[in-house]
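Here the structure comes first, spelled out in structure tokens, and everything after it is commentary.
A single protein chain has been omitted; all remaining protein chains appear in their positions.
Lettered A, B and C in written order, each chain numbered from 1.
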Amino acid sequence: MCRWMGWLGQPVLIEELLFKTQHGIVDQSLHSRMGAETTNGDGFGMGWYGVGDVPGLYHSVAPAWGDANLRELASHIESPLFMAHVRAAIGSPVQQTNCHPFRHGRWLFVHNGYIADFHLLRRDLMLAIEPDQFASVTGSTDTEVVFHLALTLGLESDPLAALERTIGLIEAVAAQHHVAAPVQGTFGVSDGTCLWAVRYASEGPARTLFASADVDALKRLHPGNPRLQRMREGDRVIVSEPFADLPGAWQEIPEATAVCVRAGGALEERPFVPQTQPHSAV
Amino acid sequence: MCRWMGWLGQPVLIEELLFKTQHGIVDQSLHSRMGAETTNGDGFGMGWYGVGDVPGLYHSVAPAWGDANLRELASHIESPLFMAHVRAAIGSPVQQTNCHPFRHGRWLFVHNGYIADFHLLRRDLMLAIEPDQFASVTGSTDTEVVFHLALTLGLESDPLAALERTIGLIEAVAAQHHVAAPVQGTFGVSDGTCLWAVRYASEGPARTLFASADVDALKRLHPGNPRLQRMREGDRVIVSEPFADLPGAWQEIPEATAVCVRAGGALEERPFVPQTQPHSAV
Amino acid sequence: MCRWMGWLGQPVLIEELLFKTQHGIVDQSLHSRMGAETTNGDGFGMGWYGVGDVPGLYHSVAPAWGDANLRELASHIESPLFMAHVRAAIGSPVQQTNCHPFRHGRWLFVHNGYIADFHLLRRDLMLAIEPDQFASVTGSTDTEVVFHLALTLGLESDPLAALERTIGLIEAVAAQHHVAAPVQGTFGVSDGTCLWAVRYASEGPARTLFASADVDALKRLHPGNPRLQRMREGDRVIVSEPFADLPGAWQEIPEATAVCVRAGGALEERPFVPQTQPHSAV
Partner (left out) sequence: MCRWMGWLGQPVLIEELLFKTQHGIVDQSLHSRMGAETTNGDGFGMGWYGVGDVPGLYHSVAPAWGDANLRELASHIESPLFMAHVRAAIGSPVQQTNCHPFRHGRWLFVHNGYIADFHLLRRDLMLAIEPDQFASVTGSTDTEVVFHLALTLGLESDPLAALERTIGLIEAVAAQHHVAAPVQGTFGVSDGTCLWAVRYASEGPARTLFASADVDALKRLHPGNPRLQRMREGDRVIVSEPFADLPGAWQEIPEATAVCVRAGGALEERPFVPQTQPHSAV
């Protein structure tokens, strides 16, 4: 059920993290170890900040491991902040409009996991989206609806608070429909300056989430990579599954926790507590 | 803005009408003469009745003129009743879930034209869909919403009456949003037994719609085609644009008119009058 | 490195073997157990005999497990003889012209395995193709070249003898280029009447190949499937990997062995011995 990664730091060629690292996100598309599915072959997406007012997007229905265009773009685009996502569809169609990241203005959004029984909740959740934004939902994933709910509930002012309200709203709507344990997964958000990530499940263990421990760790990961040996303090990677097994290189984000990576690489961690206000109050 | 055709009659190899006729629907994908656009290259779809409880569907994002699979299927599938559609997207994404025909159980639905300012109306129209069916809308076209509205308003009992209620509802919702001339186009419907078609525009001339005049006409169309020379009384073709220019071969369906082709080929024609009941009464 | 299956028997809906059997070929696209790769997600193909002078083909670059069109076609096409193939590309592009089966007139051809160092041998092998057929090679796989060599060397007269000459030629060309162990895999061939299959490796163990033991075995495989309970003596399935683990249901084809399944289901087995005539004699 999907794998993703985010990079914030000095500008790097995207392939450094997608293709040139051991067990990177493209390798995870074929051989995920910690995901609910080993194969994440139902489309790829990446969003990167660079030239242009809004981040660039590349969405492809081809499996990441065999996508010739992805290989080209990754080796020709540099970015100081990007997110990449490999998808394992669970029911919804394999189409570009279902590929992550989703974008709104400067904002990007990715998700690994699911909203349980989404078909039962979709109508009520879409009704809670700001009416002017309703027609902006062009795909059929749960994630796109979660993103537009979060935008409705203040993502652009306070992303983590908005996500707490969003997850709370989803849990409330699910309760009305007698859907148990509705929210599962990790979420990644960026505005081009910071990178936020959330690990949360309504019940039971949440999908895994990790942050690179520090630059020294990454240098140990890639001792032969001249670019990475030039890394600066503050470069940071967030991943749903570690790229490699170097002891000490990755710190696991606890469950029900949110992190914020700021420019400069500072990593702040705080509890993530859904705001379960009544649906009618939204 | 799309071209479509429907066949009802004896079983024919689909290629006879898609590829082997002069200016057939595949040729219209590249060189439409009467459409709003000459090129209808944003995907192809066909639905056919044959083996299986429900009609088969083939939806492709490749332009019809160059789709090798379409050529194969058309030359290997026979059907007594099928519909084919070439799409000119006007804003919505080119993806399989946006290809016509749309299907619900035994029912197929195609559309040529548009709902004006659909993004302004989409939310209210989707709210008018039977709530249990809301999550069945997986694409982002206006047509899929029109189809689910028609299902909500009785398509399976009385397709033409349901379409009159559906168009009436759309016009009412559009009026609330100050959208003028909201409905434009032709619609095709089948349940595997009959073929219904509607030509209607809220204002101004509607998209064209034709029925093959009679079997003799079609035989004149294809004097060298042994299969068509074996046609039986009652074979009938409905098209948004004639395949060829043989005088007398095609009868134009008047504006604001619906037709019903029954097994045996009888063609009934009646006025099409949207039922403009208040939205709240739906 | 690919999985395939062939059916010869009474007409069946293709989905019975692709989707409705336990661990069928579509499941093998995601979770192969015996293949060199567990994932065969680099395209799908099937060829079926039915309506039309030549077999129908469907080639798709989408992974089989998520291909909505495949699901439709499989549930709407019946055939007494068909082959299906899921691909794990090893270097060559994911494109329809690289999907199996390959077709020439009434003949279909599939392959699981590889020609080692094919890029070193490609030129010499293509030069050995009948010059008039050279331009018919439109993809870039080793398999398509093997097929055209076999056609050049008499496939249409005596398929197994032609394949013995073809493999012998490939081994001779490989020896000239100092390529060791050039041929690996299983091959499937049909002319619409019979189904031939070969298991062979120049060195070491060859890819697996199995035949369904007899109709009683298949009935035990699917005790709840009314269609299969109606199977007749003589229905036969050839697979590169068994669909299910029912003891006694599958007989392994030995290495360096060819089989021929004739209408009526008779299964003949014979040694497969490449004819290593000098290249210049071809």
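Miscellaneous remarks
Methods note: a contact is a pair of C-beta atoms (placed from the backbone, for glycine too) under 8 Å apart; a residue touches a chain by one contact, two chains touch by 3 or more.
What you see is a predicted model, and the numbers here were worked out from it, not measured in a lab.
Checked against the full complex, the candidates C:Ser140, C:Gln251 or C:Gln275 give a single residue touching the omitted chain, namely C:Ser140. Which of C:Gln96, C:Thr152, C:Thr166 or C:Ser190 touches the hidden chain is settled by the complete complex: it is C:Gln96. Of the candidate positions B:Gly41, B:Pro55 or B:Gly139, contact with the unshown chain belongs to B:Gly41. Screening C:Arg33, C:Arg123, C:Arg230 or C:Arg270 against the full complex identifies C:Arg123 as the residue touching the chain left out.
By the touch definition given at the top, chain A reaches the unshown chain through residues 13, 48, 50-52, 56-60, 68-69, 72-73, 75-78, 96.
Interface residues of chain B with the unshown chain, by the touch rule above, are 30, 38-39, 41-42, 61-63, 66, 68, 89, 93-94.
Residue-level contact of chain C with the missing chain is found at 92-93, 95-97, 118-120, 122-123, 126-127, 131, 134-135, 138-140.
By our rule, only the chains that are shown with their structure count from here on.
Relative orientation of chain B with respect to chain C corresponds to a rotation of 180°, obtained by superposing CA atoms and rounded to a multiple of 5.
Per-chain CA centroids place chain A at a distance of 40 Å from chain B.
Contact with two or more other chains is made by residues 68 of chain C.
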